[in-house]
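The structure's right below; bear with me while I get my questions together.
Here the complex is missing a single protein chain, while all its other protein chains stay put.
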Amino acid sequence: MTSNYILAPILVQLVTAILLIFFWQRVTVQRVLSTVGNTFSFITSLILAIDIWNFGTQTLHAGNWQPPFGITFVCDALSATLILLTSIVGLAVGLFSTIGISINRIKYGYFPIFHFLLMGLQGAFLTGDLFNLYVWFEVVIISSFVLITLGGKKMQMEGAIKYVTLNILASTIFLTAIGISYGLTGTLNMADLAQKIALVENRGIVQVTALLFFVAFGIKAAVFPLYFWLPSSYHTPPSAIAAIFGGLLTKLGIYALIRMFTLIFIPDDYTINLFIIIAIMTMFTGAFGMMNKKSIRKVFSYLIVCHIGYLIAGLGLYTEKSLSGTIFYLIHDIIAKSNLFLIAGLIYKIRSSTDMRRLGGLYKDYPLLSILILFVLLSISGVPPLSGFWPKLNIISEALRSGNYTLVFSIIISSFVTLVMIAKVWAEVFWKPTPKDHPEQDDTFAPLSTFKKVTMILPVFLLAFISFMIAMRPGTFMNLSDKIANELMHSDDYIENVFRVKNIQN
Amino acid sequence: MEILLVILVGILYAAGIYMMFRRSMVKLLIGLLLLGNGTNILIFLMGDIAKGKPPIIAPNTSVFTDVYADPVPQALILTAIVISFALQAFAIILLKRVYQMTGSDDLDSLNTNDGDI
Partner (left out) sequence: MKSTIFKVAANYLLPLLLLFSVFVLLRGHYESGGGFVGGLIASIAFVLHFFAYGLESARSFFRFSTATLIPIGLSISLFSGILPMFAGKPFMTSLWFKKPVAIIGSVGTPLFFDIGVYLIVVGVTLTILFTISENVK
């Protein structure tokens, strides 16, 4: 199947961004337009996703060039699912931003950049061309650089330096790896590369290239030795920005890893061992890193690192079942992590602080909201019937089957630490009585009009509802991730889909 | 010719990474610039160098009759240069702002928010 429709999510974001630049500095117009654009994006992505789930992979050769020469866009079930998740998170965070982002930031172009970021993400999930993937990555990181520095407080700038440096370094390594793989095979089309890389006789250099890709995407995904930029920068920008970063940017690295290592570089024993070791180290650094942190946003940042470990573990086990676990966890994690940072934003709005020592008594003041937040927190920690539990179960059972008890042990320990920390956050922020030295007038949430309050809580509720749906119907999502994992493990279909489509004759 | 470029790529990578390990922000920036240039030359090398054979087809023919330079690496480098231009311009402005705010060129002095919060 070939269809122009698969580009719709990208184009909707691009058109929205262009329109928003025309209305530079008009705050109300920006807010309304962005929400309308996000709604459109959600609808188009949903239609695309349903279409792809039902009728299989679609491809598009931009400019009508034959496959290995032009840029190919491929939308398989994984891409479609991630595109849908991106636009859901985009809708929620965009809605939250209309109130949660200060007017000054909106005047400096928050919304156009936000939509360029989303466009970059959609493009990266869609593309079937290695260099094009690099370009989309750059679109994403340049937008994220602007977002992380927007507003220009000292703390933000300090975080931004680490973020910018490491991301530019990762891009350089990525580009180096692309250069070497082009030198080896003479192609950049991922499907073509998958076929030709298998024919390269010098396996050593293929291994090195694969590891270069792993390092590049590993920095972006914040895996073990290269994670430190994340906790020292993600707590500095406003919560809405941190939500989109925490929910989607690290997951872009994971997506690229999954794509690379299922399609092009099929892992051998060495790579698999490396993945498992790195996954275990990532879980432990994330889990133990958050134990002594006092700011809830720092805790949440380490939580991201910790859970990246699970995703890498599922990829590292490299069976269909474990990949399915990774995909399922990815779905759960994108929704829940974005929600987590939105919640941190709400708490900051209510108490003007994210320091656990200065917070308290939220349950007394906002009981219903607290229950909603509790549900999200428990979903994250993977308490049995909730959404974080099912994918973890998949990964653990697969690790048990392959006899990798160290991994099982690490997952259980880090889940336990996560649970303890979440319980601590709940006790400190919600149950503990309000500290004496904390005056009530810091509440910037209560004076807002009801409309604004609803606009801020609605996104949290929306994302929580999706988490709830995952918890209620785990079978549906399990089937979906099984289907995606099946497609990933049988990459012949992907390759065939790219090459089968004939050009439309003039 | 190629061996010279290979050595140059090595030097640029080594110098770039060495500079990135220094504590000064300006040296960090120079390191990033050198790494970017090294990568571009690496891609150029990967496309096999054909001297004086531009990949342009003469008006009266429709296929190449001779060896020609691979245009793809050149397109890649052009794109990469434009992108790294943007990234580096951004990094320069960012470093300038940080220098104005902290009054220091030392990367180790940027840890005010890494304390226990």
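Which chain is which? They are A and B, in the order written, and residues in each are numbered from 1.
As a working rule, a contact is a pair of C-beta atoms (placed from the backbone, for glycine too) under 8 Å apart; a residue touches a chain by one contact, two chains touch by 3 or more.
Keep in mind that what you see is a predicted model, and the values were worked out from it rather than measured.
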Checklist entry - Hey, which of A:A62, A:V383 or A:M469 is the one touching the hidden chain? => result A:A62
Item to check | Those residues of chain A which, in the complete complex, touch the missing chain | outcome: 2, 4, 7, 11, 14-15, 18-19, 21-22, 24, 60-64, 504
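What we mean here is this: only the chains that are shown with their structure count from here on.
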Next on the checklist: Applying the document's contact rule, which stretches of chain B touch chain A when the two form their complex?
Outcome noted: 20, 25, 28, 32, 35-36, 39, 42-43, 45-47, 72-73, 76, 79-80, 83, 86-87, 90-91, 94-95, 97-98, 101-102, 107, 110-114, 116-117
Checklist entry - How about chain A: which of its residues touch chain B in the complex? => result 131, 135, 138, 141-142, 145-146, 149, 152, 154-155, 157-162, 164-165, 168-169, 171-172, 175-176, 178-180, 182-183, 188, 232, 235-236, 292-295, 298, 355
